[in-house]
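Here the complex is missing a single protein chain, while all its other protein chains stay put.
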Amino acid sequence: MKIKLGENAYGKNAVELSKIIRHADHHEFRQVSVNTLLEGDFETAYTQGDNTRILPTDTQKNTVYALAKDHFTGSIEDFALYLANHFTTNNPRVHKVQVEIQEHSWTRMQFNGELHPHAYTGGGAEKHTALILQEGNALSVTAGISDLLILKTTDSAFEHYIQDAFTTLKPASDRILATQCTATWRYTKPAGDFSALYSNIRHTLLHTFAHHKSLSVQQTLYDMGKAVLEAYDAVQEISLVMPNKHHIPFNLEPFGMKNQNEVFVATDAPYGYISGTLVRE
Amino acid sequence: MKIKLGENAYGKNAVELSKIIRHADHHEFRQVSVNTLLEGDFETAYTQGDNTRILPTDTQKNTVYALAKDHFTGSIEDFALYLANHFTTNNPRVHKVQVEIQEHSWTRMQFNGELHPHAYTGGGAEKHTALILQEGNALSVTAGISDLLILKTTDSAFEHYIQDAFTTLKPASDRILATQCTATWRYTKPAGDFSALYSNIRHTLLHTFAHHKSLSVQQTLYDMGKAVLEAYDAVQEISLVMPNKHHIPFNLEPFGMKNQNEVFVATDAPYGYISGTLVRE
Amino acid sequence: MKIKLGENAYGKNAVELSKIIRHADHHEFRQVSVNTLLEGDFETAYTQGDNTRILPTDTQKNTVYALAKDHFTGSIEDFALYLANHFTTNNPRVHKVQVEIQEHSWTRMQFNGELHPHAYTGGGAEKHTALILQEGNALSVTAGISDLLILKTTDSAFEHYIQDAFTTLKPASDRILATQCTATWRYTKPAGDFSALYSNIRHTLLHTFAHHKSLSVQQTLYDMGKAVLEAYDAVQEISLVMPNKHHIPFNLEPFGMKNQNEVFVATDAPYGYISGTLVRE
Partner (left out) sequence: MKIKLGENAYGKNAVELSKIIRHADHHEFRQVSVNTLLEGDFETAYTQGDNTRILPTDTQKNTVYALAKDHFTGSIEDFALYLANHFTTNNPRVHKVQVEIQEHSWTRMQFNGELHPHAYTGGGAEKHTALILQEGNALSVTAGISDLLILKTTDSAFEHYIQDAFTTLKPASDRILATQCTATWRYTKPAGDFSALYSNIRHTLLHTFAHHKSLSVQQTLYDMGKAVLEAYDAVQEISLVMPNKHHIPFNLEPFGMKNQNEVFVATDAPYGYISGTLVRE
């Protein structure tokens, strides 16, 4: 029996970077968290402690900050592409580079209908994400939204499911549907107006969720993904994860009251986990 | 030497409640977290395990859900007042009731300039808070905002401070100012249009933060509080906690580059902690 | 109407410091989180942005690291006392200093009954805390344990409580009692063998919890506090917060099974909150 190294990778996570981009009439404020990950010809680093092929994670971090100065000027997808290409080009031992960026949302304050030039509010859970994979010249660009908390108070049902010895759930013809949705979609090619695409795809996801008559989370997930693939040729495939954030009617009968879908217990655990990927045939 | 019971209190925390309030043309969705806390004549419960004076925390929770049906119809301040009065009136052993409510923000989705009747986005860190203290007939109403993440990219300096043997900080004439602000204010009386007041006070806090030329977090805090007290007679006093969420310029000099207030390290720890209360004389 | 500054304070939070103390036969590893907080004659800093009296929070942080080299050699109480005295002595504008230290627990690994000289495991939620208040020469030393997760599977009941219209809880003669206990105690004087006291008091709290027949969380809390005051003259008063981490029997009757206190739902929210302070008369 011999032992050998299988899959392996290393990089820097949680490189927290903020940037001010100064425009003529306002300051654009951006805040991102960057992860870099390298795979390649690193076996002796693991087996012998040979660091001569290792680009330290500290240097990867420095590189992110340094290149941000001139090259983080637009979308996170474009900045991640620039970083992936930099690491690929400058490190012959590296065979595969992954750059992942999460962007925190900051919104310019508005007073009397006018945007303030340099004051912002933040704090939303929702984040724009980008993931670049580069292997030599091969590039894949995946973008996404994480932690998009969406809810509808009606047009949602769940009925006609399997009944077995452990069933206690009552069918619901009208229930709250809430999810902390994470969607990721792969673009057909590694170029495009990624910021506009993100904004449009986000709108399509919200619009479909809001107007859909849901028979299950699975069906809503499918219709949201389908709407994106139908509307955007630039998208090759889309994956959605939609944990069901349950709002459970509180039983008021012991108190002689009737809960007509009014008062709910909002719970974190346990939660239904629903996922699906939609692809073009 | 004798030992005796000093301050004591008990209640239910994290009662997670959501509600649909059905209006003619739309559904209003509300989500709150309620804490109840009772003080009173409970010494024998502690010293002897005598539970005959104890209203179980489970019953306190049930009460919150049950009373929400008919009485959580407007502001969280009004609902908390109703709850505090209920516990006071029905429990003669209770001398002091505290009801604290945190409201999570949910925003109706908007399409083509129109609000959707029942679809929402959520997920913001910012919360509206209310704290009611009732002792017999004496009532105090405190409202607040927690986790209001605000940032300005300029009009902020920090200079001319004490220099000692441990000083390494460089004076900054132009820096990012960011804080996860928590503000709480006590109203002069236990009645009013609390929802409108909250919305207006929030606007005043943001407006002052945005337009103020900051010489320090302390000064910005003071001006924000002062603006609220000057504008709203209904407010008796206001306290602000403004942790300084540092964005530190990344040193690009080792790479032959100059960081002209462009690229920053966003840090969580350590952080400056600044607090202050403003009162009317 | 005039507006003025009331209570105010500022300092540095979350100064994350680790230290290696080299002994003859092993390395002692310590990890703490330090908060400093200053009160004093700072009104003009708030009202006018006058920073000439301000010791920057960055300098406070530097001071903690610098003084740790020679003065963090024993208990966190002694290091906090040293820091508080340093800030008091060197800053005449400061009237009150608060230094709070949380120590993360690291345990030396053990192999074949022998402690390893420099390898540790960590990761426990439980922390040793110290809080020093200094006003001129007046000193108060408070120590504590936070997030001490303790549980007993029996010798715990909750019965004979008030029944009202909102009661649904069934009395329990045998239930799980679990709490994430936070205890803080004030010492009678600002000197002593704080490390030994901490270790002994922790043992007394655990021993009392384990051997006590609980009629309620309130009663258990009281007996734990009483045991500490009775055993340690050095303790002036003790406060305990014991949130009730509920383990609720899962209803197996719909499946034709009987749950004989075997299978439980472990819940985080809502939770009972029980607090009490015991003092010497």
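Chains here go by letter, A, B and C, matching the order in which they are written, and residues are numbered from 1 within each.
Here is the rule we go by: a contact is a pair of C-beta atoms (placed from the backbone, for glycine too) under 8 Å apart; a residue touches a chain by one contact, two chains touch by 3 or more.
Quick caveat, the model's predicted, so the values are computed rather than measured.
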item	value
Shown chains that the omitted chain touches within the full complex	A, B, C
Which of A:59, A:110 or A:260 contacts the chain that the document leaves out	A:59
Option from A:35, A:75 or A:142 whose C-beta touches the chain left out	A:35
Absent-chain interface as seen on subunit B, which is shown	165-166, 168, 254-255, 268-269
Positions on subunit C where the hidden chain makes contact	16-21, 27, 29, 31, 62, 65-66, 68-69, 106, 109, 111, 116, 118-126, 147-155, 176, 180, 206-207, 209-210, 247, 250, 252, 254-255, 257, 259, 261-267
Interface residues of subunit A (partner: the chain not displayed)	1-16, 35, 37, 42, 45-59, 61-63, 66, 90-91, 158-162, 164, 166-169, 214-219, 221-222, 225-226, 229-230, 237, 239, 243-244, 268-281
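Convention: only the chains that are shown with their structure count from here on.
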item	value
Proportion of interface numbers common to subunit A and subunit B (over half same, under half different)	same
Angle (degrees, nearest 5) of the CA superposition of subunit A onto subunit C	180
Mean-CA-position distance for subunit C and subunit B (Å)	24
Whole-Å gap separating subunit A and subunit C, where each centre is the average of the chain's CA atoms	37
Where subunit A and subunit B are represented by their mean Cα positions, the distance between them in whole Å	29
Sites on subunit C at which at least two other chains make contact	166, 168, 268-269
